[in-house]
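Only a single protein chain was left out; the remaining protein chains are all shown in position.
Our next item is chain A:
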Amino acid sequence: MRRIIARLRPFLAAEGHRDNVVPPSGHTAWLTTFTAGAMTFLAVFALALSLAASRMADRWEGALARTATIRISAPPDQIELQTRAVLDLLATTPGIASARRIERAESLALLEPWFGPDLPLDALPLPQLVELTETEAGYDTTGLRLRLSAEAPGAVLDDHTRWRRPLVLAAERLNLLGLVSIGLIATAMGAMIVLAANASLAANAQVIRVLRLVGARDSYIVRAFTRRFTRRAFLGALAGTAAGMAGIALLPAADAAGGFLTGLGFQGAGWLLPLLLPPAAALVAFFATRAAAFRKLKELT
């Protein structure tokens, strides 16, 4: 990374005497700067979207520990019987990795925060809990419910986290779409810059002729052009990033209940990520111009 930056530095430095060999003006200059600015502006939002979606996926995913509980409420004399039936049944159900009985002491510990330690323990008819862990593939909820009702009428399957699974999938998809958008934006920007570079090279055919007359190699001429375009793209992208980040920073703040839309901002170190966009735009411009220039110079012999 440091080597790339070192290589890019002369391209970003103020225009010195040396790289003045290409005339400064022309509409291609504005086209490049504007394109880079507009594209980076869009990329900031795509990035924010992608990050927000990824955050949401993580949050929901975390809530989705692959466990569920079965609650068995039955008259005291039947509880042990039904619990054993449930455990046997789970042992033969495909998609269940393990199942274990939650002991009474453990259940009471779970309840303590709500009722305090002075609970009249023995008086309380607690349901028996069985915790199950599913495999990667998961199990068939409806099938399990049916079998439970047949074998242990007092057993209720509680898998309240399951409904979130499609949402996690959607969030992950949204994250991916954001990244794809950034890729498309980069490609479109590269293509625009190739067009601008080609126009500039064609307009400067005379300059190229003079440079060749005095012994300039292709790589020198290419460098003179890539420098310009890289710098323009970088500056445009800087403006676009600043505008995009300001836009996101100014989104009205809302409480957590606001949900997805207000979660669109960057968080903490996430604010550093859009700062990678201007160097990335400079890289795209560098390689796009370079390829265009070498191709054009081959034609101009």
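One rule holds for everything that comes next: a contact is a pair of C-beta atoms (placed from the backbone, for glycine too) under 8 Å apart; a residue touches a chain by one contact, two chains touch by 3 or more; residues count from 1.
Criterion: contacts and distances are computed from a predicted model.
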Among "3-hydroxybutyryl-CoA dehydrogenase", "Iron-sulfur cluster assembly ATPase protein SufC", "ABC transporter permease" or "ATP-binding cassette domain-containing protein", the UniProt name of the subunit that does not appear here: "ATP-binding cassette domain-containing protein"
Residue among A:Gly215, A:Pro252 or A:Gly268 that touches the chain left out of view: A:Gly215
Given A:Leu111, A:Leu126, A:Ala188 or A:Val207, the one touching the chain that is not displayed: A:Val207
Omitted-chain contact residue, chosen from A:Pro23, A:Gly143 or A:Gly183: A:Pro23
Positions on chain A where the hidden chain makes contact: 17-18, 20-21, 23-24, 206-207, 209-220, 297-298, 301
